[in-house]
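Reading through the structure tokens given below for one structure.
Just one protein chain is left out here, and the rest sit where they should.
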Amino acid sequence: MTGGDTTAPGSIGARIERSSTTSRIGLTGFVLLVILLAVAPGFFSAQTKITLIGIFTYLALAQMWNLLAGYAGLVSIGQQAFVGVAAYAVFVLAERNGVPLLIAVLGAGLVAAVLAVPSGAVALRLHGGYFAVGSWVLAEVFRLATLRIDALGAGDIQSFSAASAFSGLSIDQRQNLLYWSALALGAGGTLLVVAILRSRVGLALKAVADDEGAAQALGVDVWRVKLAVWIVAAFWCGLAGAVIHLSASTVTNDNAFSVADWTATVIFIVVVGGVSSVSGPVLGVGVYWIVTEVFEDATTWRLIVLGVLAVIVAVAQPRGIFGLVERRRRLPLFPVRRRLVAPGRE
Amino acid sequence: MSDLLNAVIQGILLGGLYALFATGLSLAFGVMRFVNLAHGDLAILAAYLMLSSSATIGMSPWLALPIVVIGGAAVGYATQRALFNRTLGRDPMPGILVTFGLGIVIQNLLLERYSFTQQRLDVGSIVTESISLPGGISVGLLPLLILVVATVLLVALELVLRFTRFGRALRATADDARTAQLVGIDDRRMYGAAMAIAFGTVAVAGLFVGSRTSFGPAAGPTLLLFGFEAVVIGGLGSLWGTLLGGIVLGVSQTVANELSIGWDLLAGHLAFLAVLLLRPNGILQARS
Partner (left out) sequence: MSHISIEGLNAGYGQFQALFDLDLEVLAGSRTAIIGANGAGKSTLLRSIVGQVDIRSGSIRIDGRDLGASRTHRRAGAGVALVPEGRHLFATLTVRDNLLVGAHTRRPGPWNLDAVLDTFPLIRPLVGRRADGLSGGEKQAVAIGRALMSNPNVLLLDEVSLGLAPVIVGDLYAAIADVADAGTTVVVVEQDIIQATAFADVVHCLLEGRVVLSGPPGELELDDIRNAYFGVAVS
């Protein structure tokens, strides 16, 4: 092929494509599944719906952690900060002040996003393992600070009541509402990550992942890109945290800021499913579901099994289950990669 | 006034514990840029092992300590060679994931085996003995011993690093592992040795953590965060800085608690964040 270094792909008849046959099938399948799940709650038992709310919100948290760690290089161990803050925020809004449920959830997400600005300003000064522990310290600060606030119960259990937060909703209506919200967060979180990766921010993230210094030299404002992603993830984790705690109908300090539930489990889901791929968290949530079905209420064994799996995967198969699938054949289920298509080779 | 002075002294003593715990973290980071997120859980694991040896065969924790330290060092060496060395490289993520996963697994295994019940190691009458200083200040013998042990350990480690063949090889590997291989140093063995020291010292810290206060299976992460903060406050890669960082952290906790009860933990974290913002390379600023 002729054409010098400066030739744009278009001038040699090539073009850049992001979707492929598999990604079109993948995306269509994903949308169909979501539609199916959206019309399904009438057929599910209350217990199934509770399980699915858990699965969907875990998918949302997993997509956000993957966005941070897998694409922005921010291996956070502090996502419980945003779940916890949002849990208290939705409690104050919905239970104490009678704000309608969905608006309260949105408000809780915004509170998490606002708090992500100062926390990001501090945490993003650190790199690698130090960022990981730093984000954890910040989450501890948020947890300890809420313990000091008497208006938030100073650590005592807080309950959402039928008389206030859930007023005007039957148990069934309440559950359906939370089911749909959780589904929207899981599916929406997946599509949000796809959209971010396809945008200019996605290109910048790719450049930063390849070589942070070079990206900076090319004019990528690395710090702002990372902060933006950090805030988006906090917002979405906040939304998920609000729905999770409305579904549990109580808020306790330990559960709201649980590193085991909102970060460790999430990390294990993403790592086992496959870091740095949008499909990874979806597969990982599937594995999580199987493990929870097997171990039911034995949360310690669930964490032990997931933890051991994640350690093995991180060492032996860094791209997780999705990496295993992809090794046989390139199988982009979501259209986030940019491919150069040569003329005549569709 | 004397209450405040007392708080400062108690804080310095507490800082000894943090420094003792953080020594291994500091060393592993200095030698191989590796952050072991299971470091706190390992200290708690060591404490439980000593608890069990005292409960089952009546062995005093003091007697069990050398066994746990030597066993810990062997396990540390093996873990580094078999597991952690596979995660070293430009990307820090595998190391974070593996050590964090390991920590969660240890916590939950301890929870399965020992339940939530808070425990305390029985190390004899030293726990209650104290020295009275003028002004009504009393210094507990155990906290004093911990500070002394931490200082002795740091001095010994510093001397080994400065003046022995092994110490030189370790520092050379820390500077430039690829070139260290050229002079005949097996870098992977050096990493194993550094982790052996880290696991060994954390076992000592486990004894003191478990005898100074009560502990449960989930106590590890809090320790990890304090140890990490001590390392960062003092400046990365500086063992003296780690001792100083531990003391700064300890003092800020005890003084804050003296001023307003219950604020100790939060104040410690805030002191760390303040240092991070104002002097990102640590108080000593060991290297630019």
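Going in written order, the chains are labelled A and B, and every chain counts its residues from 1.
As a convention for this text, a contact is a pair of C-beta atoms (placed from the backbone, for glycine too) under 8 Å apart; a residue touches a chain by one contact, two chains touch by 3 or more.
Just so we're clear, the structure is a prediction, and the values are computed from it rather than from any experiment.
Every shown chain touched by the omitted chain in the complete complex is listed here: B. Set against the missing chain, the residues B:D3, B:E129 or B:D176 yield one that touches it, B:D176. Summarising the interface, subunit B meets the missing chain with residues 165, 168-169, 171-172, 174-176, 178-187, 287.
Here is the rule we go by: only the chains that are shown with their structure count from here on.
Chain geometry summary: the mean Cα position of subunit A and that of subunit B are 33 Å apart. Residue ranges on subunit A touching subunit B, taken from their complex, read 69, 73, 75, 77, 122, 125-130, 132-134, 136-138, 140-141, 144-145, 148, 259-260, 264, 267-268, 271, 275, 300-301, 303-304, 307-308, 310-311, 314-315, 318. Interface residues of subunit B, counted against subunit A in their complex, comprise 29, 33-35, 37, 83, 86-87, 92-98, 100-102, 104-105, 107-109, 111-112, 221-222, 224-225, 228-229, 232, 262-263, 265-266, 269-270, 272-273, 276-277, 280.
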